[in-house]
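A single protein chain has been omitted; all remaining protein chains appear in their positions.
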Amino acid sequence: MTRQQAGPVTGPGPDSTARHARGASARRRAAYPYAMYLPAAVVYLVIFLIPTGMAFYFALTRWTLFDSTFVGLDNFRDFLAEQNLRIGFQNTLFYAVVTSGLKVVLGLLLGVLLTSKLRLRGFLRSVVFFPVLVSTVAVGITFSMLLAPDTGLVDKALALVGVSGPDWLGGASTALLSVALVDVWKGVGLATVIYIAGILSIPQDYYQAVAVDGGTAWHRFRHVTLPLSWPATYSVIILSFIGGLRSFDLIWTMTRGGPGFTSDTIASIIYKQYQAGFFGLSTAGNVLLFLMVTVIMVPLTYLLGKRQVTT
Amino acid sequence: MRAVKRFGGEAVALVLAAVIFLIPFALMLLTAVKNQVQAIDLDFAWPTEWRVVQNFTEVIQARDYVLLRAYVNSIIVTVASVAIIVVFAAMAGFVLQRRAGKLGALANFLVLSGLIIPPAVVPTIWLLQGIGLFKTLSGLILVEVAFGLPYAVLLFRAFIAAIPRELDEAAMIDGCSGLRLFFKVIFPLLRPVTITVILTASVAVFNDFVNPLYFLPGDGNATVQVTLYNFQSQYNTQWNLLFMDIVLITIPPLLAFVFFNRKIVAGLTAGSIKG
Partner (left out) sequence: MKTSHRALGTALAILTTATLASCGSGSEPAATGGTVTLSFMTGSDQATVATTKALADGFMKANPTIKITIETQPGGSEGDNIVKTRLATGEMTDVFWYNSGSLLQALNPAQTMVDLSNDPVLANVQTDYLPVVTNAGKVYGVPAASAAGGGILYNRKVYDQLGLSVPKTWADFMANNEKIKAAGITPVIATYKDTWTSQLMVLGDFFNVQAAVPDFAQQYTAGKARFASTPAALEGFQHLADVQAKGYLNKGFGSTTLDQGLKMLVEGKGAQYPMLTVLLPPLLAANPQAATDIGFFGIPGDGAANGATIWEPNAIYIAKTTKHLAEAKKFLAFVASTAGTDAVSAAVQPTGPYRVKGAKLPDNAIQAAKDVQTYIDAGTISPALEFLSAIKGPSLEQITVAVGSGITKPADGAAQYDQDVQKQAKQLGLPGW
């Protein structure tokens, strides 16, 4: 019973945060010195921010790597006039929503399952994490084999139940969805690991409190696991949504944005321009993608962050 | 009755896991031991010829044992960059979560930018050349650290939010603040998320092939993912050797994961806050 009382006090409570937010700022300055940013900030500034700043200038130029000619906003205009930009935009949103949604849901379920008292827990954790270790190229080729029309295992399995499977990656209507599902297969292990950490960070006292109240497993999940693994949910949503918006590597290995342009995303369009040697144009595309992702992500992080404080 | 139900549930989970996660793996293994002609079919057919040893030695010996050198390089880069990422990101995430304000808002924005903006290759090379670190392992390590930091900071910040501030206050009363507060009180409590960061960052660095390709060119400097190009090209691809290579560079990290799994689980649990 004493434990039960101890729980809420050490738990992440909104009241405590609010209470101390107005605390002595001098003491806070000493407790949380900005100097602790320094090591990360130096590396980040030198290796990432400075080159990125330089690159943004090149977005305003026609850039061959060897020389650059200032062209103003021409690149931005050309990028927006790209023939398949509209399809790419729709595909990007579709891909990001499908992959991040499934990763959150499946990651949470697997996280709960793999922190339960399952006997095969250790084995299953390795199995679920295994796809994360495999390189994108290998995943791409392997699933191209499995999804091959008629001869692939998926279509063979469908044939057993009397369904004639499509050419998953070669067909215009199924290509993007197929790649998105493979992306989930590959990435769900990471989401699961994050959820496992989140669930294990929940103090046991909360569960005991619910158990004393005679709660069911669902009750436990709904009122303890789900709300208190919020840091994990927050991280998984942010990371996988941004990942989805920017994703091109798996698309590139599996369909090259095809057939034709039907599974192109903004990032794969940019990548193609980079591959073609249009460095200024692709940088301009990156700037636009950055703006687009920021416009989506800033309100989203704000909303999610607000949720975090009021947990 | 409950035991039966439970056993049934576990059996279903096992079968599902096997189907969804192990079939692709089986396909990779099968292709890796076929001969070159049969491997082209890219299907589930049983190998007509088991070339386990031949394919294995061919891959190891390719380009003067480049795979072995690549292993050494990859391990150095992964261990060093992940260690740096963990320490730097944990500290930054801590201050970022605890101390809001203008600098915090800027840092938040920069973290988000780092997740969104793809790295600019050529200016980064100019910069590394400028500080004399281009074509060096330390240069590549710094690159991996810089590109890996935002992800790690985000994770640390989110999980530090769940650590009650009362702990800080208590420590401050004991005269502990800044670095000491963090490493003595907070960091030990972050073990679950630290392990997660170690896992995710190691995978990202170990599986990275774009950055080594540009920032550490040359056969002597190869990292494991770059060796895949030895068997795959625009023209003919040697599928059996490609998959043998894939298997060879995937299995060691997998074994490491399986081997440390217990420790990882123990570490995850040990970090949970006791009431």
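Letters A and B mark the chains as written, and numbering starts fresh at 1 in each.
The rule is short, and it goes like this: a residue touches a chain if its C-beta (ideal position, glycine included) is under 8 Å from a C-beta of that chain, and two chains touch if they have at least 3 such contacts.
All figures in this text were calculated on a predicted structure; none of them were measured in a lab.
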Q.
Among B:Gly139, B:Pro164, B:Pro192 or B:Pro253, exactly one should touch the missing chain; which is it?
A. B:Gly139
Q. Quick one: which of B:Leu14, B:Leu29 or B:Val122 touches the chain that's been left out?
A. B:Val122
Q.
Using the touch definition from the top, which of B:Phe94, B:Tyr151, B:Phe206 or B:Trp239 touches the missing chain?
A. B:Trp239
**Q.** For chain B, the residues touching the chain missing from this view
**A.** 35-37, 40-42, 63, 76, 79-80, 83-84, 87, 121-122, 125-126, 129, 133-139, 141, 179-180, 182-184, 187-188, 213-214, 217-221, 229-230, 233-239
(Q) By the contact criterion defined above, which parts of chain A meet the unshown chain? Give residue numbers in ascending order. (A) 62, 64-67, 69, 78, 83, 144, 147-151, 167, 169-172, 256-262, 272-278, 280-281
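Just so it is clear, only the chains that are shown with their structure count from here on.
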Q | Gap in Å, rounded to a whole number, between the CA centres of chain B and chain A | A | 15
Q.
Can you tell me which positions in chain B touch chain A when the two form their complex?
A. 10, 13-14, 17-18, 20-25, 27-28, 31, 42-44, 84, 87-89, 91-92, 94-96, 98-99, 103, 107-108, 110, 112-120, 122-124, 126-128, 131, 142-143, 145-147, 149-151, 153-155, 158-159, 161-169, 172, 177-179, 181-182, 192-193, 195-196, 199-200, 203, 207, 209, 225, 228, 232, 239, 242-243, 246, 249-250, 253-254, 257-258, 261-262, 265, 268-269, 271-275
Q: Would you mind writing out the residues of chain A in touch with chain B in their complex?
A: 3, 6-7, 9-13, 16-17, 20, 27-28, 30-37, 39-41, 43-44, 46-52, 54-55, 58, 65, 113, 118-122, 124-139, 141-146, 148, 151-153, 185, 190, 193-194, 196-198, 200-205, 228, 230-232, 234-235, 238-239, 242, 245-246, 279, 283, 286, 289-290, 293-294, 297-298, 301, 308
